[in-house]
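A protein chain is absent from this complex, but the other protein chains hold their places.
Entry: chain A
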């Protein structure tokens, strides 16, 4: 396998598959007798990044940081409030449903809850076959054959075809979701907390499966999770989200070994360690995530940041390049 430097080099030559520019998703808060909009929950508040062909971008953040909203907005399952989504250099931000359909063929999503993400009234065969019916003109026989191959590929038996979701365990259901997502041979798959609801041992199985499938089909992943070790396991690059904003993006190694943003440092210091002999310095964050309907001025993290200074309250820090693809949004690294 290539070393990190080589890998970075390859990546710069690779084509950008997905580009997100200043993406915003605000949910209106309705109030009063007339149900007027009295404010907004800024779930995703100006996020910019790109994903290269064949890589895995991990997005981490605590609950409520807007990770899932980001994923859903990229797939246009939620209408973005502002910003731009480019898929294969095509602007899909405002495409109508009809024009979006052929593009949906290339981007799929695997959801968090394996018990809610499959229609329980459909058999496995119907579930996996559905994207084929919508997106291709395969005949019944071809579809059946493909369903069988897909089932075997994700580690289920072809004889499971006629079963219903309630007959499977969480991990098996997640495999069905993956088979369904892969049926139409997408280029880009968003895994929205895809393994968070599973036992650790099953998590590893599903992660390894996703990894194998990536090699086999050249998939590009956006891997959303709150679990830092899972993200470390699967990602090539990692983005850290806080209150709807991306605070740091970098290749995996630098971000885990040399995190720049105080929030990333705090997150990483909170990973439990099996080695008890080494004393590690833990950074404890005070307080809760501020309300996304009324985020702090300037840097959203300043209320909990141990290193906050005056400028943090005044100016919102933008992502700045610190070399080797390491981006950070923090005033500590401003160059005066």
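We adopt the following convention: a residue touches a chain if its C-beta (ideal position, glycine included) is under 8 Å from a C-beta of that chain, and two chains touch if they have at least 3 such contacts; residues count from 1.
Criterion: contacts and distances are computed from a predicted model.
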| item | value |
| --- | --- |
| Listed names "Phosphonate C-P lyase system protein PhnH", "YdbS-like PH domain-containing protein", "Dihydroxyacetone kinase, C-terminal domain" or "ABC transporter permease", with the criterion being the UniProt name of the chain not displayed | "ABC transporter permease" |
| Absent-chain contact - pick from A:119, A:149, A:258 or A:297 | A:119 |
| Which residue of A:16, A:81, A:185 or A:205 touches the chain not shown here | A:205 |
| Hidden partner chain, residues of chain A it touches | 1, 72, 75, 77, 97, 100-102, 104-105, 107-109, 111-113, 116-123, 130-131, 134-135, 157, 159, 162-164, 166-167, 177, 180, 184, 200-201, 203-205, 207-208, 211, 229-230, 232-234, 274 |
